[in-house]
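Worksheet for the structure shown next.
One chain of protein is taken out of this complex; the other chains stay put.
Chain lettering (A and B) follows the sequence in which the chains are written, and residue indices restart at 1 in each chain.
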Amino acid sequence: MIPAPFDYYAPTSLAEALTLLQQHGDDAKILAGGHSLLPAMKLRLASPSVLIDINRVAELRGIKVNGTVEIGAMTTWSAIEQHAALAKACPAMADAVSLIGDIQVRNRGTIGGSLAHADPAADIPAVVLAVDAQIHVEGPNGPRAIAAADFFTDMLSTALEPGEIITSITFNSHGPGESSAYAKFPHPASRYAIVGAAAYVKMENGQVTACRVAITGAGPKAERQPAVEQALIGTDGSADAVAAAAAHAGEGMEMLGDIHASEEYRRAMCKVYAKRALLKAIERAR
Amino acid sequence: MTAIEMKERLVGRALKRREDPKLITGHGNYLDDIKLPGMLHIALVRSPYAHAKIVSIDASKALAMPGVVAVFTGKDMLDINPMPAAWQAAGVKNYPVPPRALAVDKVALVGDPVAMVVAEDRYIARDAADAVEVEYEPLPAVVDARKAVEPGAPQIHEAAPNNIVFEWECGNKAAADAAIASAEVVVKEEIINQRLIPTPMETRGSIARYDATTGEWTVWMTSQAPHVHRLLLTAFVFGVPETKLRCIAPNVGGGFGQKIFCYNDMAFTMWAARKLGRPVKFVEDRSENYKYSTHGRDHITEAELAGTRDGKITGLRVKTWANIGAYFSTVAAGIPTTLYGRIITGVYKIPAAYVHVTGAYTNTAMVDAYRGAGRPEASYLIERMVDRFAAEIGMDPAEVRRKNFIQPEDFPYDNGLGLLPYDSGNYEPALNKALEIAGYAEFRKQQAELRQQGRYLGIGISSYVEICGIAPSAWMGGQGWGAGLWESANVRVHLTGKVVVTTGSLPHGQGLETTFAQIVADELGVPYEDVEVQWGDTQGTPFGYGTYGSRSLAVGGVAIKRSVDKIKEKARKLAAHLLEANEADIVFENGRAYVKGSPDKGKTIGELAAAAAVAYNLPPGMEPFLDETSYYDPPNCTFPFGTHVCIVEVDPETGHVKLLRYIAVDDCGNQINPLIVEGQIHGGIAQGLAQALYEGAVYNEDGQLLTGTLMDYAVPTAAMVPHIETDHTVTPSPVNPLGVKGAGEAGTIASAQCVMNAIIDALAPFGVKHLQMPATPERIWRAIHGK
Partner (left out) sequence: MTTITVTVNGVRYTSEVEPRLLLVHYLREHLNLTGTHIGCDTSQCGACVVHINGVSVKSCTTLAVQCDGAEITTIEGLAHDGQLHPLQEGFWEKHGLQCGFCTPGMIMAAADLLKRNPNPTDEEIRHGLEGNLCRCTGYENIVRAVRYAAEKMAAAPAAD
C-alpha cells in the first residue's frame, strides 16, 4: 500500500501555508494528522499532487481554557485528552476524544483535521454542535468564524471555502448548572461512530433550561436534534422526561445503512444514545 | 553429583520460550525482512470484477515507466501447470479447478491476478501496476453456495457443471431418516457457519531466486509446510525434479491454516526469477490477503435432530452446502467432508446419523482450512442443536449432555461415521469441573432474579471433541488425501555432547522449539541448553508434512522421541562394550549409562557421543556417531475434548453482548509445557468467540468483498476479548508414547457455540431459539424486538 507521488511542502507559518494553498489550488491537500488522508492515499482513493503539511505551524497548536475554551486546529487528540481543565470545562469533549481511534491515532490526529474532513462517522462533529462552537478559519479573504451549526453541509463536505484553513475552535466553558456528555456506539472494526450522541444541558432549580443534542455517525452528516431539545427544555430532566425527549432523536434525519447497522437500526440507536448522553450530562450537571 | 541424583524433569514444566529473545527485540526474520542483492519487486494487477472475461491487457504505459523490468500475464506462464488439488473428497467424483499462477482468459473472483509487474522497487511496481490497462467483459456472479448449484446459476468453470465440486455423504441415511420419522421430538434449524478471514498478522508472500548454472531455485515462503510445497511445486506445477528446489520458511507471523496451501505467488515468483535471472519478491498487502488468500468456514446447513421427551438423542440428519470459493485450494475438499461430517455427532452417542455435503464453486475467495478446519463447523452444529433440543423438551442443557455423553467404558469408540475410533475420553468430569467453576446452580438462581429486574444474563455450555494428530497415512489415503501424514525427525548427539534435532514440522507461534527441547532433554538426560531444534529449511531438515491440524506434537514430537529412543539403544550397546558389561545390565537414566548395581561406574551421554564420534573403540559392526532418524506414522488420530462455559449479559436496548466470564476446561492429554498449552487455548478461544460476536466476511451479490480491510472486518482488540479462566483434566492418549493429544485448535473448536448458546439462553425470555453468527448488536436487537 503505497501513495501515488506528490510534491511536499512543510510551511512553518499560517501565512506561508495559506500562500501555498493559494498557489496550488485544487491540486493540493492540507496534511494535518493524516490519519484519514494517508490511508486514503495508500489505498489510492485520494491522489493529491501536492501535500501541504501544517504540522510545523506552531501557532495552530494549543489549548486555552478560561471562560472560553480555545483549541488550536492542529492540537492533537492526545493533547486534548490529557488536558484536565478542558475536561472540566467540557466533559463531552473528554468523553468523545478518549473514544477516538486508539492512542496512536490520538497522538497524531488533530481536531482541525477531523473537522475539515467531516467524516460522517467522526465523533467530534457531534460535540462541536452540542457545545455550539465557533470554527475559526483563515483564507485569501482573511479570517472568519463559522458556527458549528453551519459548518457541516453534507457527507465529507463543509462550509470551508477553497483556500481556507481551520485555525481554531472556540466555545464557552460550562458554567454552574451546565454539563455535557458523549455516548457512542462504536463500529466494531474501525471504532468510528455507528451512532454517537453529544448532549449539553443547563439545569436551574431542578429544571432543564437549556439543551443541545447532536447525533453523528447515523447520517451523512452530524446534526442537531431540535425536537429532542425542545421536548426536554422545561422538564425536570428525570429519566422519564429524558426518555420521552430522546424518542425524537433522528427525526427528519436521513439515515445511512451498511453491513454493520441498517438504517432502521441506526434510527433506533439514535434514540438510545441520545438518551444515554442526556442522562449522563444531567447527572453531571446536578 | 552422585549417579542416583535425579535430574529435574522438564516435561510438564511451564518453561518460558526459547524462541522469544529475538522476537521481543525486533530481530525476528520474517519474509519481508529478507533482502537479496539485485532483488526485484512484484505488484499484481487484480480484477475488480468477480466474474469476467479478459478482453485485452495493455501494458505499454507500464513498460515505459523507468524502473519497470517486465510485465507478464497468465498466457506467458502456460508452460507451468495450475496449483495441485491435493485433498479431494473421498469416494466420489470431484471436479477440481485449482488456480493458475495468473488468470488466463477469464477471472473468477475480485482480486484474481491478471498481470504482474516486476520492477526495481515496490513503489515503482505499484505505480506501474496501476498503469496496466485491462479490458474486461463482466459476467454475472454468484457468491452463495446453495444458490450456486441451483439451475440457472452463473456457470463459473466449464469443467465443473452446475458449479459442483463434489457431493459427498457419510453415516446411515436410512437409519437417520427412520429415527427422525419415528421420533417423539424433532428440532430443525438452518445453521449458517459464516465465512471468516483467517488474518494472520503477517500476510503471505514469496521470494524466489534461481541459479541458471544449476537450474536450482531457492524460495523463501510464508509457509506452514515447506516440504509439501517443495514437492507440489516441483512435481506438479513445474515438472522438474524435487532436488531442484529448496524451500525455506523463515519466522512465520501466524498461519491459522492460511499458510498451508500452495499459492500462485510461489509459482509466479519462481517463474519470474528463472525468466529474468534475478531474485524477485512478492508480499501481499492486507487488502490483497483479504481478497485472494484463503478464507474459512462458509457453510449453510439444514439440520434435524431427533430425540425422546426424556432427553435421549436418537438421530441426526445434516445437509450442508460448503462454499469452496472461485477455485479449488490445496486441501479444500477434505475440510467439509472428512474433518466435518465424520465427527458431526461430537461427544454424544447418537445411534443414527447422516451427513450430506455439496461443495460449490462461487465467485469468492477460495475456502480452505482455517483453525479447526471442519471441526468447529461440526462442533458448532451439534452443540447448537443439542441446546435447541434441550430448550424444546424443557430440560437443563447440562443434563441433556450428561444423558448422551459417550461413556469412559465406550472407548475406543466408533461413531459409525467412518472415522477411526475415538482414542480415550472422560467427558463428564470436564463438564462438571467447568460448571463448578462457573457456579452453575448459583448462576441459574441469579439469572432468574435479574430477569425480574429487566437484566438478561445467559450461560452457554459447549462440550466438544475434536480430531488431532491427523494421520495415519493409510487411513488418510482412503480419505482422498493425496499423500501420507507421517512425520520425521533426526536427532544427532555431536562429539561435544550437544544435541541437534531437525524436524519437518514448522513452528509459527506454537513454541515447538521449546516443547521439543524439553522432551529431548528429559529423554536423553542432557541439559536443556544443550539441545538445539532446527526447522524450516528443506535443505537440512527431514521431510515433514507440516504444522497444522494440532499434529506437530502428537506426530512430529513422537518422531523425535523415537529418534531419541534409537540413540539411547545405540548408546546402551556402546556403554556395554566400553564398560565390559552385558547390554541387559546397562541402566540408562539422567543422561548416564551405568552397570546395574554399580551406579558409580558409568558413562555420560556426552562421553558416549564422543566415543561414538571418534570411533576408536566401537563394538564390532557398529557405525560411528549417535545420529538417528525416525519416520513416525501413528496408528490413530487423537481426540482431545473438554467443556467451555461462558456467561454473558445482553443489553436489550442495543443488543450489545458483554462477556462476563469465560471458563475453559480442556483435556489435551499430557501437557509438555502448560504455559504454551494455555497460550494456545487463549488464542483459540479469542478466534472462536470472534466468530460468534464480531467476524464475518461479507460479499455483495456482485461479488465485491465488503469487508476488504481491517476497517470493516472486525478482528477483536484486547478490549473485545474477556479475561479467560482456564483449567484442565488429563486423560492421556493411548495412541502415542507421550500420551499427548494436541491443543492448537481446541479453543476455536469449543468457543463459538459456547458464546452463542449463552446469548440464546439470555434471550430465552424473548422466545429466541436460534441466531446466526456473528451475533451483532443489530441481529440481537432484531431478535428481541421481533424486527
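We take it that a contact is a pair of C-beta atoms (placed from the backbone, for glycine too) under 8 Å apart; a residue touches a chain by one contact, two chains touch by 3 or more.
Note that the coordinates shown come from a computational prediction; the quantities given were computed from them, not determined experimentally.
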Residue of B:21, B:161, B:478 or B:540 touching the missing chain in the full complex: B:21
Contact with the hidden chain (one of B:82, B:253, B:418 or B:542): B:253
Residue of A:173, A:190 or A:235 touching the missing chain in the full complex: A:190
From B:276, B:393, B:675 or B:698, residue that would touch the chain that is not displayed: B:675
Touch with the omitted chain, as defined above, among B:81, B:709 or B:772: B:709
Missing-partner contacts on chain B, residue numbers: 16-17, 19-21, 23-30, 32-33, 35, 123, 199-203, 251-256, 285-287, 508-511, 675-676, 678-680, 682-687, 709-711, 715, 717-719, 721, 723-724, 747
Residues from chain A at the interface with the omitted partner, ascending: 1-8, 10, 31, 34-35, 38-39, 41-43, 51, 53, 55, 78, 82, 101-105, 107-108, 189-191
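Assume only the chains that are shown with their structure count from here on.
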Chain centre separation in whole Å, for chain B relative to chain A (CA means): 44
Contact set on chain A toward chain B in their complex: 1-2, 4-5, 43-44, 185, 188-190, 258-262, 264-265, 268-269, 272
Of all residues in chain B, those that touch chain A in their complex: 122-123, 126-127, 130, 285-287, 653-654, 694, 698, 706-707, 709-715, 720, 776-778, 781-782, 787
